[in-house]
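Every protein chain of the complex appears in place save one, which is left out.
The letters A, B and C name the chains in turn, as written, and every chain counts its residues from 1.
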Amino acid sequence: MTRYIVNRLLGMIPTLFVISLITFILIQLPPGDAVTAMMKDLQQQGQRVTEERMTALRAMYHLDDPMPVQYLRWIGGYLHGDLGYSVYAQQPVNKLIWERVWLTVVISLASILLTWVLAIPIGIYSAVKQYSLADYALTVLALLGMAVPSFLLSLVLMYVGFKFFGVSIGGLFSPAFTDAAWSLAKVNDLVKHLWIPTIVLGVGGTAGMIRVMRANLLDELKKPYVVTARAKGVRPLKLILKYPVRLAINPFISTIGWMLPAILSGSVIVSVVLDLPTTGPLLLDALMNQDMQLAGSFIMILSTLTVIGTLVSDVLLAWCDPRIKYE
Amino acid sequence: MDSSVKENVLDVMDLHVCFHTDEGDIRAVDGVTFSMQRGRVTALVGESGCGKSATSYSILRLLQSPGEITGGRILFHPQGGGEIDITALGDNSEGLFRLRGGRISMIFQEPMTALSPVHTIGNQVCEAILLHQKVSKAEAREKAIEMLRKVGISSAETRIDQFPFEMSGGMRQRVVIAMALVCNPEILIADEPTTAVDVTIQAQIMGLIRTLQRDMGTSTLLITHDLGVVAQLADHVAVMYLGRIVERADVRSLMKTPRHPYTMGLLNSLPSLAMNKKRLPSIGGSVPGMMEIPPGCPFNPRCRYAQPGRCDVGHPPGPETIGEGHEVACLRAREIMAEKIT
Amino acid sequence: MSLKQAPGISVRVSMMAGLVYGLVLPVMGGEEMIPAATWPASWFHAPKTASESGLKEYHEAPVLAERVKAGTLPPVKLRLPDDPVVIEPAGRIGRYGGTARVFSQDSGCLLGLEPPLTINPLVSDVLPNLARKWEYSDGGKVFTLYLRKGMKWSDGHPLTSEDFVFWYERVCCNSDITPMMERPWKNARVTAPDDFTVRYEFALPYPSLVREMAHHGEEFCVPAHFLRTYHPDFVPKADLEAMARRDGFMSWMSYFDAARGGYTKYFTGDLNGASTGPVVTPVLKPYVLSRQSPTLLVYERNPYYSKVDPAGNQLPYIDRVYVMVASSVDVIVAKACTGQASLVGNPLKTTDIPLFKTGEKAGKYKTYIWNRLHGVDVVIQPNLTSPDKGLRALFQDLRFRKALSLSINRQEINTIVYFGRAVPRQTTVIPTSKFYEKSFADAYIEYKPDAARRLLDEMGVVDRNGDGIRERPDGGRLHITLEWFDLETPKGITMELVIEYWRKIGLDVTLRQVNSDLQGSRAKANMMDMTLWHADRCSDILFPSEPFWFVPMHRNWEECHWGEWSLWYQSGGQQGEKPIEAARQLIDWWVEMSTTLDEARQIELGKKILRSQAENLWTIGTVGLAPQPLIVSDELRNVPLRGYWGWDNRSTMPYHPETWYLEPEEPR
Partner (left out) sequence: MNEENIPLTTAPVPGGRVRPEAVEKLASASQWRLMWLRFKRHRLAVVAALVLIFLYLVSAFSEFVSPYDTDDRNAACILCPPQRVHFVDAQGRFHLRPFVYAFDLTIDSNTWQRVYVPRTTDPYPIHFFVRGVTCRMWNLFETDLHLFGMKDGGTIHLFGTDELGRDLFSRVVYGGRISLTIGLIGVFLTFILGIFLGGIAGYLGGVVDSLVQRSIDILQCIPQLPLWMAVSAALPADWSGIKVYFGITMILSFLGWTGLARVVRGKFLSLREEDFVVAARLCGASQSRIIFRHMLPSFMSHVITSATMAIPGMILGETALSFLGIGLRPPVVSWGVLLQKAQNYQVVVMSPWLLLPGLFVVIVVMAFNLVGDGLRDAADPYSTRR
């Protein structure tokens, strides 16, 4: 097993190298660079947008170096942890990212938890009670969850939250608490604001998971070992959970690996609509403004996590399903 | 065996099982009545699709929608006396759970998929013990190992922690048998135990079942379509066709003097050493689908002795005793007997 | 005012005069000029000083009084300049304390600016501020500033002429920091005869410097004492690079730029280095940055701020300002409507005014309607020097530009987009300007589609293949792509209407929205058929020095209608393309206007330029003097009910944001 992991890890290096090349090209593809992108913000900041200022900024951030040099400096820095300096936000990239990581992780974990806690029981219930009224109702509800575009759902929930629950629009704290010290009231206020993104992100994931869980479980319920267990006199609830669900859940356990990048990337669209300071909008702005250091480094982090995630999910699958053996 | 204990361990009386499908209700078991003698092996024989499995599944109430028991009663007479009407037990009643695997247990046809692939052998066998006996885990493991050794699995202590996919089909069937018999049930239902394994393993499994049955005195209901297996294992036989029992007798008289044309046809199509390389005779036509049961005697379209106007009209013939413990459901049974003698 | 009688829809306009603060809501309709009586009279002249208004002792904010008691701050008398300036608030004397909330897009409007000179409320004249007086000599080549005595930076260090000289000699002339110097500053000389006098000498007369000192004067003076520790002339570059690396900066240049309070809002040594606490660039403004997080910047009051109110209270009144960073403009509007901000201006769209007004009670705010300073909200620019010869010939033909202008139904745009509150007008200066004439604004703004069609027919631009779209005179397909960038004014909705009007007279123009760098790169590279911008720089403050829409002298992302001619002017004739006679005339007039000190001559030349625009339609205006919505929380007092809002007067500089105060109704 360890030999398998080692050569998978070695295999990652060429993949990541190719990804870094593609990422660099993708970001530098459109014309213009981070400085031209800053012009709009400078104007709004009330600073004068003059040709002289632009050339000064370009020189300052070595943006006028040839492309290969910029690529090598960027990838060189990435390899030993120095993510470089964001031209657009004028701050070191790792400070920018780490500031927002804790919130992104909190929201992502909350929504993933919500997804698992909802999807698995509902999936099981609708599989066991197949073709019952509850099954149809849950299927339609799950489909509705998948069908509503996330930005629409977050907008409506934000409005409902404000109108009926008095939750202030956007952001994580109501104005009174933005700068207050951490207190129980502030935590309460945070929780009040957190349930909207959690539901929006959760609903999307839950719907998909319910249908996969239902399909897997239906396949397993037909298998003979279920009948054997019934013949042994195992109580129904214990039987369902110990045997078919145990097998039906395997594919989900392997998706844990895929969650690694998702936890960090956070949903861009929902965060923009709800104005949450997660890493999603940070990546969106960086891409819109072609801020190579920030966008490039962040994408590399996500890609690295994805590749590791695939390995983790394979290992998890092998761990929970003895039939799979990796030499 | 003291007199108060009834002669039969299990009585199936006029059992009806029906499958509800979009195309209509299929009567898989159309009024079956038979009983199992204590300590004996009773066989249910018939081609596939005759309802023998449905019958066996109903005994342990394992039928799930779309199948359902729509009539008849199943009476179980445990060793300690008393009588339990299995059909009356509630779906989720404690009585049914204690019965399954504790008093009556079952082994299945597909050894490959009868065991959960992701749980160890030990886990699954111990579970059977712990469900029905108040013992500690260690004792349960001890009993399991003992039972595995009994069913002929070598180095059981190490094998107990292996997974099913690490074992051969025959080995797995032995585990299933061990799991079924570990709680020393009174009845063992064996649903085509040897069909899915090759001939050499088949002989071993049959030998194993016979010895265990004798040693533990378990009355066994054997479901099979293989008359060879019946001849070797069974004491009493019931032949089924299209959901009905057409002939019931002890094995010797059934083999020697079959009375029902279908039974005769089955026996004739058995290859015997005496045969000198002629084409094997077979019964004409094929088993009609459950939905196209012909009127009158269900066997009449394929029966050599069928008399139009008699056999193919009215209700299917009921069982008629024509010998000691020998019943047959054929209007012309006696006439055929007479013709045969002459 | 009633709308056009539409079939099936009868229209009644109910006039409900709402009383706001005792002032009758102005009559609906594009108000040309705001009456001067709206603001205190003292704002129109040089501010009086404490001695002139007989002020002896001064008072300070309670939070500063505690620090004085604790000994960490000198008393207010020592902190204020020798003779502090007295600023009269628009309402009543304010109350100290409170925390104002504003969004990053409007941070400048509340945090204020402190340039050497300032602008009057009608955006027509320059007034003294840090400097008590200024004078030109030697025919406009020499400009002298006389500073007030005793002014101090926010860290207590005195403000002297050395700070102005340091900017020129160490920043402007340093080729690393400023690789390209702006034209007039080449081989200029800045000297400091004494601590409170600054002398500027230029090769050519530079009359518009006084207006630049008012508009973005804060760039001309820097905290010399502070920047010395980050400047390569005083600290070896190697040490600077090490310090930069330590504090997470890429190069000493970006480190110095941060220290100068340039683009970086927050310069601190404690990022991951060893220094004691946050090091913040000293400023002269009323508020100093104290803390920053991804979504919030916290500004505290500047203890050494140099101004007082008529009662001797040191300004500003508000203790703390939260600048909130939001990811999307839509969210800002939502927050504004639910009362989460004290003042919101820039991000608000004109078309959303009904939303703001209906949310006033719930959000506990009022919606003030100021006048936008833009001469025209959408100025359309056909590329007269387009690389496509055919298009160039068409655009350079005055009849084509007239047709473009006459086919626009400005009245309908005004109704649909601005609720009838703006003024249909051609691209020209705002009415309060001394260069303004009514005829300039009325040129070709009537809606005469038939006249436009006749003009196009005259030119031979007719529909040959019967598909309803006119072809070029030589029969080729006439297709124009208008690329535009969405900023500040409602461009999208206006252009969807204009495109339709042009289609009605047979012109095929397609809209293509682009982002900021595409707009920047394609406009400068003269690759655009047609673009548009918002016509700022139409007031007396900026029109003389930056007449982008009227004279080919500038090349950047705002314009593309004569890129090659501007390049010809900028390169002194080596590059670009020699402009046509009328355009060259414009350049000559402008050069003379920007170098003569004679006021009358300046006005005469200015009017010539504007008349040329009115006659030649170099750019096509749509609707101007639009209403600018301003959401002001009920807590925030002393904010003038009306005013001019735009780049030319830095939105709120003439209205003294330091005199605004918070009257908390109940704890939010």
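Criterion: a contact is a pair of C-beta atoms (placed from the backbone, for glycine too) under 8 Å apart; a residue touches a chain by one contact, two chains touch by 3 or more.
As the structure is a prediction and not an experimental result, all values here were calculated from the model.
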| item | value |
| --- | --- |
| Which of C:Thr38, C:Asn174 or C:Gln513 contacts the chain that the document leaves out | C:Gln513 |
| Residue, one of B:Thr21, B:Ser93 or B:Thr321, that touches the chain absent here | B:Thr21 |
| Full-complex contact with the absent chain, from A:Met146, A:Leu239, A:Ile256 or A:Ala318 | A:Met146 |
| From A:Ala134, A:Ala176 or A:Leu284, residue that would touch the chain that is not displayed | A:Leu284 |
| Absent-chain contact - pick from C:Glu500, C:Asp588 or C:Glu665 | C:Glu500 |
| Sole contact to the chain not displayed, among C:Tyr58, C:Tyr136 or C:Phe419 | C:Phe419 |
| Hidden partner chain, residues of chain A it touches | 15, 18-19, 22-23, 26-27, 29-30, 131, 136, 139-140, 143-144, 146-152, 155-156, 158-159, 169, 211, 215, 218, 222, 224, 261, 265, 268-269, 273, 283-284, 287-288, 295, 299, 302-303, 306-307, 310 |
| Where the missing chain touches chain C, by residue | 3-4, 6-18, 25, 28, 330-331, 333-334, 337, 351-355, 357-359, 412, 415-416, 419, 421, 481, 483, 492-493, 496-497, 499-500, 510-514, 518, 522 |
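Assume only the chains that are shown with their structure count from here on.
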| item | value |
| --- | --- |
| Chain occupying the most central position, where position means C-alpha average | A |
| Top chain pair, ranked by number of contacting C-beta pairs | A-C |
| From chain C, the most remote chain by mean C-alpha position | B |
| Euclidean distance of C-alpha centroids - chain A vs chain B, Å | 56 |
| For chain B paired with chain C, centre-to-centre distance based on mean C-alpha positions, whole Å | 94 |
| Sequence positions of chain B contacting 2 or more other chains | none |
| Chain A to chain C touching residues, read off their complex | 30-33, 36-40, 42-52, 55-57, 59-62, 84-85, 90-92, 95-96, 99-100, 158, 162, 168-171, 174-176, 178-179, 271-277, 281, 285, 288, 290 |
| Parts of chain A lying in touch with chain B, wherever the complex brings them together | 223-225, 227-236, 242-243, 246-247, 320-323 |
| Parts of chain B lying in touch with chain A, wherever the complex brings them together | 60, 62, 92, 96-102, 105-106, 108, 110, 113-119, 127-128, 131-132, 163, 165, 176, 179-180 |
